[in-house]
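Taking it in order: structure first as structure tokens, then the write-up.
Every protein chain but one is kept in place in this view of the complex.
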Amino acid sequence: MVVNQIPFEEFRMLIRRQGLRVAIGPFNVCIHTSYKPLIEQLYLLYSHYRIVQDEIAEFHVRIVTERSLRNPFKRNVRFLLDGQSPFESFPQEQALAALEWGINLAIAVRVNHLLLLHSAVVEKNGHVILFPAWPGSGKTTLCTVLSYHGFRLFSDEFGLMDTQRQLFLPIPRLMPLKNESIAVIRNYLPDIVMGRPIPNTQKGTVAHVRPPEKSILLSKHTCKARWIIFPKWIADTSVKIEAISDAEAFMMLASNAFNYEALGAAGFGAVANLIRSCDCFKLVYSDFDSVMEVLHQLTNET
Amino acid sequence: MKLDLPLHCQILLNGLTDPACLRRYCDSDWELLVRMARRVKLLGRLGLLVKEYGIWDQVPPRITTQMASALVQVEKLQQLNRWELNRVLWALNDLDTSIIALKGVAYTLAEIPYASGRLSIDLDLLVPQSDLADIESLLMVKGWKHRPLSAYDEHYYRVWSHEIPPLVHAERETEVDIHHTLIPLTSRLKINPELLFDTAIPVNNSTIRLLNPVDMVIHCAINLFQNNELANDLRDLLDLHDLMVFFSARTIDFWTQLIDRSNQLKLSRAVFYSLHFSQLIFKTPVPKKVPVRLHARPGRLKLWIMNRLVPLALFPQHPDKPMLSASLARLLMYLRSHLIRMPLYILVPHLAYKSVRMIRFKSRKSRS
Amino acid sequence: MTEERSHLQTDTAQQPLKASMNDTHKRNRRKLLKGTVAVPVVMTLYSGAALARTSNITGEADSIENAVFKDTINGPQLLCVFPDPMQTQIPGGPYDLGQFPQATLIQEPKIDLTASAETVLTSKMQQLEECHARGGIMISAVAYTSIMSKTGININPTW
């Protein structure tokens, strides 16, 4: 059963009463809230997720409303993980952003049975491309474009790696576009479903893109990585891709991970194996058409 | 006295003490158990128990992945603590002093069962007060720093506390807490740290030492019933249970020594409560005559009140349905812990300062 | 240096792409740091909060392509780092950047990214020459993230 197969009223009851349990990649998340605007947004943006009411959920999250401390006439929302609040409260219009950040935080701090790289991940021809975060790289924007142009979305944020089997696990979540990227993507991909832009968040204006239905449908299909590409968007440059040294790729990848250090020797071995089995590049680009041409060529070579 | 626990607490307690019952746990029991165990820092411990009992493969995969993750975290923190101790000893190598490891690292060095599943965040050390200034300045020369502190906090640590402000190395994240005694200086109770150093036990191949078994138990007891607020401290009571089970099986007159030492150090009240609640909750095999010989036993009314409050405070709240009675119990235990640590003329301004600061902190955060 | 580079440009995609793919083995000869100079270098991967470091020893990046360029409104500018004058330094390194690394951005010549790759490279090399002339070195992105970014590098635009 998928979210859009049940009527809104049933969805609303579920999320208010026992909590809505959805499968997001390898994890089940149980979401509770009574805040109607959020429920409406989720009904649209989570519409392709599978409902798993009778399964165990790893993450139990809640968005509750409360009165603002400073302004009694204003209402705030608070994110709770297992009843505990890791953040201060947010203005109520930021409820969706708070929920999405909260779930990311929960994954980042709790999951250690997988290596968590900080990377966008897409798949093509049965192989995974990693785009590890580079400061100001715009990896979410690139990932959004790719996932609607022939690449399967694994994640715009988490490279989840099963270190034993050297496999990557998809975890397609909403993709939060920031600031200028929102208009850029609106123009480039006019047909995709995007949440309302949320202004004045900690990261500026954010709008969440719904992941492609097919990527969610196939989210149990794991793959090995073949390419590691450190992307960087620079205005008005022609696209350029060049190989980088293995040692450099190793250090960049390891320092761009959430739990590399926690995994100790296992993390070291996993990154070493990964580098050995991948070709590592630096990518500079400014327009999507040419970057896609390069990536299609790269992935079709094999 | 029979322990009367709400269902969610029973699920946690049974899971931790009676692995056989885990075979009967359904998915929702497991889900709740994991959430509760995580709250009281015992998820790694639960993972160890499940492995040891040989039922890992029969547990739902969504549960084992969470226990495996918790074990990775426990292992990492223990490794960081061991390395921090290694680096502290390296930095102090030329100084002729005596350093005693406390709490988590000490339990590992003493090879207490399940110590490898204990989530230890900070490194706790006890040093002679006379060497404190040298140790602090030497560590600061070699790269350790104090976290930025308010003037009040600085004063609190320096004048009233039993430890100096925590130190953190510039290149690592582990906090080093250096104690010069085991009880805050404001407490009515006084302890002579020399007694602890005189009987401390060396560790093979190292300059570090450990408290002797009886002192280790007493330290754990005063942390629970003297220094802390008890909220979610079930892990510490379980430490105490582990220590007593382990040492009493190895030392013939362990219980006698424990009573004599508690009476000698005038810490028998905290030890009484520890024995009482460890026995009540974890069924620690404490011989009947032992508690009776402790000098400072509480009266019946006091014990009756404590019996009602302590378990409510020690056990975690239900993550979805917090109980008001448990919140109240926590508040009372919080006040109690402060009352026994400080005279009122310090306590009232202290709590006022802390609450004002909390409000300021919150409003500042919400503005940004 | 130019032979080592494996550019891949869309306008002439066919041929350079092939070259790049054949390069995947050659790439193994690429290095993060200059291999020609005897510089003992150790860099430690740090995680967690921004932390000050007690020593900052590094070598110069092996090629201009590995150097750090900061994006500014006037185009990319080379991050030029100055070895600590209080420490004994020998040409070729290892360079001790000291407790509080100092750096500046090289502004001239301006790098025009719309120009040909050849021109861009030339401008980059000229910025490097300017950096060397001022007694600075270029560092790799890895050195930058593992050392400099933790200390909140002091970039002095008026150096």
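Going by the order they are written in, the chains are A, B and C; count residues from 1 in each one.
The criterion applied here is as follows: a residue touches a chain if its C-beta (ideal position, glycine included) is under 8 Å from a C-beta of that chain, and two chains touch if they have at least 3 such contacts.
As a convention for this text, contacts and distances are computed from a predicted model.
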Ask   = Of the candidate names "Monovalent cation/H(+) antiporter subunit G", "PqqD family protein, HPr-rel-A system", "phosphoenolpyruvate--glycerone phosphotransferase" or "Formate dehydrogenase iron-sulfur subunit", which one corresponds to the UniProt protein name of the undepicted chain?
value = "PqqD family protein, HPr-rel-A system"
Request  = Identify the visible chains that the left-out chain touches across the whole complex.
outcome  = A, B, C
Query = Per the definition of touch given earlier, which of B:80, B:139 or B:265 contacts the omitted chain?
reply = B:80
Note = Of A:7, A:204 or A:264, the residue that touches the missing chain is A:264
Task = Spell out, residue by residue, where the missing chain touches chain C.
result = 28-33, 35, 38-45, 54-55, 57, 59, 87-90, 93-94, 96, 142, 146
Task = Provide the residue numbers of chain A that touch the chain removed from this figure.
result = 245-247, 250-251, 254, 260-261, 264-265, 268-269, 272, 275
Key: Residue ranges of chain B at the interface with the undisplayed chain   = 76, 79-80, 82-83, 85-87, 89-90, 93, 109, 142-143, 203, 205-208
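We take it that only the chains that are shown with their structure count from here on.
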Key: CA centroid of chain A to CA centroid of chain B, Å   = 38
Inquiry  = Averaging over Cα atoms per chain, report the distance between chain B and chain C in Å.
reply    = 49
Ask   = For chain C, which residues are shared contacts with two or more other chains?
value = 46
Note = Within chain B, the set of residues that touch 2 or more other chains is none
Query = Across the complex, what residues on chain C touch chain A?
reply = 5-11, 13, 17, 20-21, 23-24, 26-28, 30-32, 43, 45-47, 65-66, 71, 76, 113-114, 117, 140-142, 145-146
Ask   = Mind pulling up the chain A residues that touch chain C in the complex?
value = 136, 234-248, 251-252, 254-255, 260-261, 279-280, 282, 290, 293-294, 297-298, 301
Note = Per the touch rule above, chain A residues touching chain B in the complex are 28, 32, 54-58, 60, 68-70, 76, 82-84, 88-89, 110-113, 259, 261-264
